[in-house]
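Complex shown without one protein chain; remaining protein chains in place.
Order of writing sets the labels: A, B and C. Residues in every chain begin at 1.
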Amino acid sequence: LLGRLLITCPDRHGIVAAVAGFLAGSGANIVSSDQHSTDPEGGEFFMRMEFNLEHGDLDALGRAFGQEVGERLDMRWRLTDAGRRKRVAVLVSREDHCLVDLLWRQRRGDLDAEIALVISNHPDHRADVEGFGIPYHHIPVERGRKQEAEARQLELLRGVDLVVLARYMQILSGEFLDALGVPVINIHHSFLPAFPGANPYQRAFERGVKIIGATAHYVTEELDAGPIIEQDVARVTHREHPDAMVRLGRDIERTVLARAVKWHLEDRVLVHGNRTVVF
Amino acid sequence: LLGRLLITCPDRHGIVAAVAGFLAGSGANIVSSDQHSTDPEGGEFFMRMEFNLEHGDLDALGRAFGQEVGERLDMRWRLTDAGRRKRVAVLVSREDHCLVDLLWRQRRGDLDAEIALVISNHPDHRADVEGFGIPYHHIPVERGRKQEAEARQLELLRGVDLVVLARYMQILSGEFLDALGVPVINIHHSFLPAFPGANPYQRAFERGVKIIGATAHYVTEELDAGPIIEQDVARVTHREHPDAMVRLGRDIERTVLARAVKWHLEDRVLVHGNRTVVF
Amino acid sequence: LLGRLLITCPDRHGIVAAVAGFLAGSGANIVSSDQHSTDPEGGEFFMRMEFNLEHGDLDALGRAFGQEVGERLDMRWRLTDAGRRKRVAVLVSREDHCLVDLLWRQRRGDLDAEIALVISNHPDHRADVEGFGIPYHHIPVERGRKQEAEARQLELLRGVDLVVLARYMQILSGEFLDALGVPVINIHHSFLPAFPGANPYQRAFERGVKIIGATAHYVTEELDAGPIIEQDVARVTHREHPDAMVRLGRDIERTVLARAVKWHLEDRVLVHGNRTVVF
Partner (left out) sequence: LLGRLLITCPDRHGIVAAVAGFLAGSGANIVSSDQHSTDPEGGEFFMRMEFNLEHGDLDALGRAFGQEVGERLDMRWRLTDAGRRKRVAVLVSREDHCLVDLLWRQRRGDLDAEIALVISNHPDHRADVEGFGIPYHHIPVERGRKQEAEARQLELLRGVDLVVLARYMQILSGEFLDALGVPVINIHHSFLPAFPGANPYQRAFERGVKIIGATAHYVTEELDAGPIIEQDVARVTHREHPDAMVRLGRDIERTVLARAVKWHLEDRVLVHGNRTVVF
């Protein structure tokens, strides 16, 4: 059994010794370990450990950890079983490049997840998605009837661990996010905080920037303002009109989104306020 | 004599033929040529040609060009002599990395310019600058007495062809820019349009971006909003505090500024509204 | 009709004027123009022009160009009709990421080509390729029977304009290349000239490089030594084992290959000895 322990707590003396000592004493062999402190004096401490557990189960280990270490050191922590694949739902509108890229990576074994379903406000991608053996749900979002659409989506999303917005062009309501209760990763087609909202490539063109980008972030109620997981960029010149930027941008968007999703699936991302620690 | 012809005009049939035909007929041998059209139908056309002129002078060539080609095709154009080095003034505050980089590049022969003087609101860099044989003028900018300082600066800047703000942390007034009458290039320590104004690295840290950048642009009256010449970026992680970003950022700033200045000196940059064409 | 004129010739006075004058006189309106000279004195001159031709046909234009300009200036030149989509064949072995990427780009309209057929020495990709409505030919290459396989391939490749090796792991013989008579683009999974030949990621790992890359090049008889069209790279650290490099490398390989193929399809690549000019 490959387990992962993720910890956030106030930094203080002896954390590593306490955690590593506990795991060693429990027969867990640490395979990798990453840590970060915003400030050794009074800062926040983050840790990710992967360990092999040859005997015993994760639940018992977790209970013991909470009692012996977690409470004493004021930790928020979670234990995950790396062998349990997360269930992912993908939401998408018309542009299919991010969706298709996720489907192919999953099929190739690059994404350690089950893509449980795809939901779209357009019918276009049904054949492609079903060709991968994945259920496709067309839920139109009509003007003034968003609540209804979100209710249907919530129904379908029960039991998923992660929702990925792979160029889904509808804004999710705060009520929806609350009711959903699992992380949502979005890909935004600009180098945030530049050009949040609509038509970023058009606006990048008008501003005359020499580099365009894409940003994968956790979705919060405020549009394009959630914790950033990953960003990347590409050069443009005066030659690139907005439609050429759209084409170039697709390659960045799909790669940035795939990295962010992969890291999330591997429990590498810890959120700290509006920032992320990516181990 | 190596000449450069820079043209902006409405796009229409026959421009290249007219210009190339004129130059060939004048004994000018085209060495390099770049052109760009925002739209072949009704767009704006930009061109830069370098040519060898073995006999005759540039003034006569210019007069003939205006009469035979320029007026007929509604061109804004200019002819420059590549052999005439532009006179450059550098303005700088406390951070010296951009200043020093320009001085060294100039000494090494990478920048085809004469650095005529350096002006700073701090006395700190006198020895370094004078060590390069370049006059250093310390003009403090005291609260409420900016106009006075700008008047002294204008006096010193008479006759320069370009002003470079190499991390000069004072805002230039619109009156100053008007009176100056030559281009001003600024380096801003963020990836514009993200984080204009003060403390961009601190704000980048707070926003949790994964990439930081720098932007060289022509200065206009609106702060950090002028036409962008060049940008570049560097990756950061959760490990980089703002002071580490400042350090990393220096390497990007100096390189981006040097490229922009070099391209300007070689007459490669044409301004079109708030955008640039860089040949 | 959108035409393209591609020229290679010894550099000398008056080339641009002659070409632009001819096109203007023939009613062709130049839409874009790029040129390059290795040396204005005695070097080689390269040019690519796109033009609109409202009346007349390309063949007549070509005949006139040859007589009036081409012969006089010692040019190798060709005229292409941008509206005529090139016929492309893709050869692939087991790894499907480059193949799949080309298929999707083509379907999205990013590649101005018809993918006429796919040939593989493995049967694996039949369903995927046929799902795009493209014929799939499985031609095994057995030890000692390569000549036979190449003969079958040549049969199928009759009439194509370009062959793309999208991770095709067989070496093409010089006889095959001669008989084929059209350009072949290969993607090699290293930053050439580093690590030509087999297992580049394993060797990159062993050498301890900090950056890996991919190279798209025209195929010549010498393995991985043909003219390079495009390259790109990605950072790695001590953390990346060869299998992680393989995964990371896929994203670079598919993007580099797609760029090279797109540029070739748009007649942007001129070969000059073992180097390329990419306009």
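Definition applied: contacts are C-beta pairs under 8 Å (C-beta built on N, C-alpha and C of every residue); 3 or more make two chains touch, one makes a residue touch a chain.
Everything numeric here is computed off the predicted structure, so don't read it as measured data.
Which of C:1, C:64 or C:194 touches the hidden chain is settled by the complete complex: it is C:194. Against the chain not displayed here, chain C makes contact via residues 36, 191-195, 206-211, 213, 227-233, 237-239, 272, 274-278.
Taking the whole complex into account, chain A touches the unshown chain at residues 13-18, 20-21, 23-25, 29-37, 40, 52.
As for the chain not pictured, it touches chain B at residues 96-97, 100, 104, 108, 110, 131, 247, 251, 255.
Rule of thumb we're sticking to: only the chains that are shown with their structure count from here on.
Using mean Cα coordinates as chain centres, the one most removed from chain B is A. Note: centroid distance chain B to chain C, computed from Cα atoms, is 37 Å. Within chain B, the positions touching two or more other chains are listed as 36.
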